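What follows is one structure encoded as structure tokens, with my remarks underneath.
Only one protein chain is missing; all other protein chains are in place.
Chain naming follows the written order as A and B, and within any one chain the residues start at number 1.
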Amino acid sequence: MENYDLLNAIILLANFVIVPALSYGSQLALAALGITLVYAVLRFSNFAHGDLMAFGTMIAILITWLFQSWGLTAGVLPTALIALPFAMALTAGFCLLTDRIVYKFYREQKSQPVVFMIVSVGVMFIMNAIVRFIIGPKDRTFFDGEKFIIKAVEFKSYTGLPEGLSIKSTQVLTIVIALITMMMLFYFLQKTKMGKSMRAYSNNEDLALLSGINPDRVVMITWIIVGMLATIAGVLYGLDKSFKPFTYFQLLLPMFAAAIVGGIGNPLGAVAGGYIIAFSEVMLTYAYKKFFMYLLPTNLEPDGLMQFLSTDYKFAISFIILVIVLIIRPTGIFRGKTL
Amino acid sequence: MSGFFYCENLVGGYGGENILNDCSVSVNKGEISVIVGPNGAGKSTAMKAMLGMLKLSQGKVFLDGKDISNFSPQDRVASGISFVPQTMNIFNELTVKENLEMGAYLREDDLDETFEEMYSLFPILHEKKEQMAGELSGGQRQQVAVGRALMTRPNVLMLDEPTAGVSPVVMDELFDKIIDIKKTGVAIIIVEQNAKQALNIADYGYVLVAGKNKFTGKGSELLNDTEVRKAFLGG
Partner (left out) sequence: MIQRYRTHLAFSFMALLLIIVGIGQSWSVSIGIFNLCIISAIMAMGVNLQWGYAGLFNAGVMGFTALGGLVAVLISHQPIYEAWSVGGTGILISLLIVIVASFFIFYVSKNIKSVFKKRFFIVFVILLAVIGLGNFYGPSIDLIEDVNPAKTGFLGGLGMPIVFSWIAAAFAAALLAWIIGKVTLGLRSDYLAIATLGISEIVIAILKHEDWLSRGVKNVTGLPRPVPYEIRLQDSEWFINIIEWLNSSKLSAIETVSGKQDLLNKLVIEGSSIYVKLCYAGLFISVLVILFFLSQLALNSPWGRMLRAIRDNEVAASAMGKNIVGQHLQVFILGSAIIGIAGAMLTTLDGQFTPGTYQPLRFTFIIWVMVIVGGSGNNLGSIFGGFFIWFMWIEAEPISIAFIGLVTSGLDYGDPIRMHLIASAPHMRLFIMGAILLITLRFMPRGVIPEKVVRPR
């Protein structure tokens, strides 16, 4: 067994750090993309984004329950995946409605970004109330289907190693769906006329108007994309962990940290930022004791847990990374917008 | 006043103060009209007014015999007027090619031919078509800006101080390009600080003082007019 120590250590890390961080990072990246798009096109920090995610997830859960009551399931996959497209459409519609009733007025007034930000606080209250009113503030799990792709026990018996690797299906689903979504989004932004006009509008609004780009259309498309992204991010997070409205509100901090660290207004930055925040959070709160026990000779084995920071403080990590990046490079890693 | 594109007796400004006090400008197809004048004479404002970006209390704008005074800027763009602002006139986070594409946003037909025309007019743009426009040099950026404006195949091209901040060599090059564009039958209006060079290529010149036409005439006439020379061209 001695010879397999390195392998065991790597599997341990994969099991508790790499796979969870990849899936959490994908969720954060999708969420941060929504924030960054609102920022780039509508030019404000949307405090309601966490609650928008909760709203989209709630719709998905309600539809999932409906399908389940009909006996409609997706076999090994969670039923929520069938519900997802419907929830995305409804949430996008909800975004358009919010824009029509609330934000449009301030756009026509050419209000300051900070006014929009306060308005988004009002929207946050209302969305929060709607979600809690309909589905309640409690924890909900809506996952069904096959839970594991690889179980730790099976992995052990298959490889004969003492360290087991377990991969949850939701983790793989998250990563795959997030990758597909991001690829589609980037294709849309880089290759289609509509996507290019969105970038043009975000880059230079006056010139976009002079070129005949219709601002209302750009705003509409942006809200549709933001609603869909928020729903996907929220549902994936909810499947992987669980759905609780307050948790979604608390995601605001890592989400904004991801968007700002990557360079707010820059979609590529949002993706990078999402993974950076997720990996830092998981790596700095993981207790490395067992990892070092595999790698170091017995007499050097650590006494403590070898944990940098207790998981209670995971919010502090996104915050600290945010502050460090802001001090060293205020525009973020990929140069974002500076107002 | 008459011509393919013209405005007459414009009066207006921002807030309460009038910047334009009875100003008229006209241009014909395949001709260049230049607006010159001292700082604060309302040159750029006159151009903005023709584009519909200023509230007018008096005056009318005509395109091809049609009164377009009540058109929004977007509608004027759609009816064939293109404008190159003095600053922020490119999408610097988009590639050169995408800049041109955005210029043609309103067109639904095939753009290949227009792209070829642009690339033969501005060969450097072909060379740098995949590069971010913001990374180009000042002169190249002005070419992108003019190219973007030409993508709609406009009848009228309006340029607001296209040579501001570029070197004399680049300036001459730009003026050469503008003459090339004029030869394709576009009506061109230019607002310029470099009055001498601009009047040199102008078919028609307008000297604006305090928002009012002070001198009007053929470019060469104005250049030789002693009074104009004394007052505005430095002797």
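What we mean here is this: a residue touches a chain if its C-beta (ideal position, glycine included) is under 8 Å from a C-beta of that chain, and two chains touch if they have at least 3 such contacts.
Please read these numbers as outputs of a predicted model, since none were measured by experiment.
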Determine which of the presented chains are touched by the chain that is not presented, and list them.
A
Touching the absent chain when the full complex is considered, from A:T141, A:S157, A:Q190 or A:S310:
A:S310
Touch assignment to the omitted chain, from A:L81, A:I130 or A:L268, lands on A:I130
For the chain that's not shown, point to the residue among A:V114, A:V153, A:M183 or A:L296 touching it.
A:V114
Which is it among A:V102, A:I224 or A:L268 that touches the chain not included here?
A:V102
Which subunit A residues touch the hidden chain?
44-45, 47, 102, 105, 113-115, 117-119, 121-126, 128-130, 132-134, 136-137, 246, 249-250, 252-253, 256-257, 260, 304, 308, 310, 312-313, 315-316, 318-319, 322-323, 326-327, 330, 338-339
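Here, only the chains that are shown with their structure count from here on.
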Chain centre separation in whole Å, for subunit B relative to subunit A (CA means)
47
Inside the complex, what are the residues of subunit B that reach subunit A?
73-74, 77-78, 83, 85, 88-94, 98, 101-103, 105-106, 148, 152
Over in the complex, which subunit A residues touch subunit B? Could you list them?
193, 196-197, 199-200, 202-204, 206-214
